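Below is one structure; the comments refer to it alone.
Only one protein chain is missing from this complex, and each of the others stays in its spot.
Now for chain A:
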Amino acid sequence: MHLDHDVTYPQRHTHSADPHRADGTRRALRIGLGGPVGSGKTATVAALCRALRAELSMAVVTNDIYTREDAEFLLREAVLPPERISAVETGACPHTAIRDDISANLEAVEELEDSVGPLDLILVESGGDNLTATFSRGLVDAQIFVIDVAGGDDIPRKGGPGVTTADLLVVNKTDLAPHVGSDLERMARDAAAQRGELPVAFQSLRGGEGVAPVAAWVRERIAAWVVR
């Protein structure tokens, strides 16, 4: 079996940990956003684009389950020019496209860098999936898991790979907590027990600070990426 040839190839072609593109230039930081259906991933992506687009060159890849709904929402809201938004089709398996077979997503991010680059940041939004969906490290450098208070305040306690291991857990729609009987303090306690030192952001996009805490976290990742 020709597992490898005698010659040493200068690079692999998955670009996983390698911060450089095939042509030697530095690639964009890639951040994944995953989480259950309806938790506010697309709304968070839209808010992040509005908050960061003036200071960063950005693009978005969406992974819709069976339509181009998320990409079209972002286009309609005009959070970025259309050429900076790309949709990947996932064959009814959104977690496969972000974890087990990332080829279509890698192609989408490379196409965006080719066509509208150089880019500082690419947000890769997963299709709404279950609590076990996480991104491959070959696709993203950091991942945000978005849940919401209306999905049940026991989700942090239940854990699962997304809640437990994501680099940032966002608990969205905190403004709804009193209306759906969710206990935010309990969610914070349970999340801390599951995640240890990993950060949690409580967010409402309908007032208060909005997306600002999450945007600040993204800025920190960008700063760390630039000097890496």
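Keep this in mind: a residue touches a chain if its C-beta (ideal position, glycine included) is under 8 Å from a C-beta of that chain, and two chains touch if they have at least 3 such contacts; residues count from 1.
By definition in this document, contacts and distances are computed from a predicted model.
Undergrad: Which choice in "Anti-sigma regulatory factor", "Urease accessory protein UreF", "ABC transporter permease" or "HEAT repeat domain-containing protein" gives the name that UniProt lists for the one chain left out?
TA: Protein name of the absent chain (UniProt record): "Urease accessory protein UreF".
Undergrad: Quick one: say which of A:Leu33, A:Cys49, A:Leu80 or A:Leu106 touches the chain that got left out.
TA: A:Leu106
Undergrad: List every residue of chain A that touches the chain not included in the displayed model.
TA: Here the touching residues of chain A are 1-5, 9, 12-14, 65-68, 88-93, 96-97, 100-104, 106-107.
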